[in-house]
Structure formats: structure tokens, C-alpha cells
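Have a look at the structure below before the remarks.
Note that this complex is displayed minus one protein chain, with the remaining chains in position.
Our next item is chain A:
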Amino acid sequence: MEIILSIAIGVMTSCGVWLILRPRTYQVIIGLSLLSYAVNLFIFSVGGVKTNVPPILSEGGGHDVLADPVPQALVLTAIVIGFATTALFLVVLLASRGMTGTDHVDGRGEKR
């Protein structure tokens, strides 16, 4: 399990980093989304990888076996905030596109 998840995190990081280093705004926004998946999974995995033990208390059940709720709480808000920043970035992207007429990250034309 761990090896699959860590490889997945690595691949998504690679793709995300590659994309945010590209010159087109759309590539950067997609890259950031990929990176946020990778980071969310990474933070989530810090608490250990356990199956079938969601951190929901039941009557009489011991809570030693349950999954770590702290990274989950962190990631939950990270997901929502991630949506907000994607939206913000998208709008900035559109505004920049409207003002400069290009979708280059520095707002400059095709040549150069």
C-alpha cells in the first residue's frame, strides 16, 4: 500500500512541478491542482495508512486502532481552501489574459 501511494505522490509531484514551470497560465493552474493532490495525500499519509478504521467513535469500540484524525482535519480544510485559491488564480489568469491579450505567465507575446 505504502509503496503505491508514495509512487503516486511522486509522479503527481513530478507532473505538477513540470507543469508549473511551463509558460502557459493554463498549464500552471493544472500543475497547481496536481501538486495539491500530491501534497494533500502526503499530509494525509503522515498519520499512517490504515484501512477500514475511520476515526468515528462507536459504542464500546477502542480508539487505539482508529486512523489519525488530525491530518484528516488538516487536509479537509486544505481541499476547500485549494478550491478557493484555484478560483482566485483562474480569475487572475483571466484578468491577465484580458489585459495583455496573451496567456503567457508574464503577459508577454509569442515572440521573444
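Keep in mind that, in the parts below, a residue touches a chain if its C-beta (ideal position, glycine included) is under 8 Å from a C-beta of that chain, and two chains touch if they have at least 3 such contacts; residues count from 1.
In this text, contacts and distances are computed from a predicted model.
Undergrad: Quick one: the chain not pictured, UniProt calls it what, "Quaternary amine transport ATP-binding protein", "Multicomponent K+:H+ antiporter subunit A", "Membrane protein" or "Cytochrome C oxidase subunit IV family protein"?
TA: From the listed options "Quaternary amine transport ATP-binding protein", "Multicomponent K+:H+ antiporter subunit A", "Membrane protein" or "Cytochrome C oxidase subunit IV family protein", the omitted chain resolves to "Multicomponent K+:H+ antiporter subunit A".
Undergrad: Need a quick check: the contact residues on chain A for the chain that isn't drawn.
TA: Listed in rising order, the touching residues are 1-15, 17-31, 33-34, 37-38, 40-42, 44-58, 63-64, 66-70, 72-73, 75-77, 79-88, 90-95, 97-99, 101-103, 105-106.
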